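One structure is given here, and the rest of the page talks about it.
Here the complex is missing one protein chain, while the rest keep their positions.
== chain A ==
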């Protein structure tokens, strides 16, 4: 799969590529019956799989981001379809079109800046010292040269550019 922004035909072949197996789906519903998210949210993974097989518009579905990647559906699917891998693949297409939640963008920016998705804060610097640990952990937080490595790596991978991308479509909120 190429990771540049794509036209509609490109997205649609990207979706098919992300989940080739989806055509094996017999719509039995074992996946949605096993889905903890589907019990409490509007995610219907069986329908999402069907939609992905038909329509590239699936990249705009809000439900895509309700999957906790718990793998229940994939483990139990009688047709051995790699459902979660497909969800991840479709999410990638969405993200590369600039369609992402602002919170996810924020977490990504934290990774770019600190090398951690959840960096240290004042309260926990204090907590660490009070229980007898050093104020900073033995991670990139303590070693600035190592943090530079992460920054080099993320820019080599084009991750910073991905985040700079303008949103081309919006999530369908129900």
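Operating definition for what follows: contacts are C-beta pairs under 8 Å (C-beta built on N, C-alpha and C of every residue); 3 or more make two chains touch, one makes a residue touch a chain; residues count from 1.
Note that contacts and distances are computed from a predicted model.
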Would you mind picking the UniProt name of the chain not drawn here, from "CoB--CoM heterodisulfide reductase subunit B", "Probable aminomethyltransferase", "Pyruvate ferredoxin oxidoreductase" or "Cytochrome-c3 hydrogenase subunit gamma"? "CoB--CoM heterodisulfide reductase subunit B"
Applying the definition given at the start, please give the residues of chain A touching the unseen chain. 3, 36-37, 39-41, 65-72, 74-75, 84, 88, 91-92, 95-96, 100-101, 103-104, 107-108, 111, 115-121, 124, 127-128, 131-133, 137-143, 145-147, 149-150, 152-154, 156-159, 162
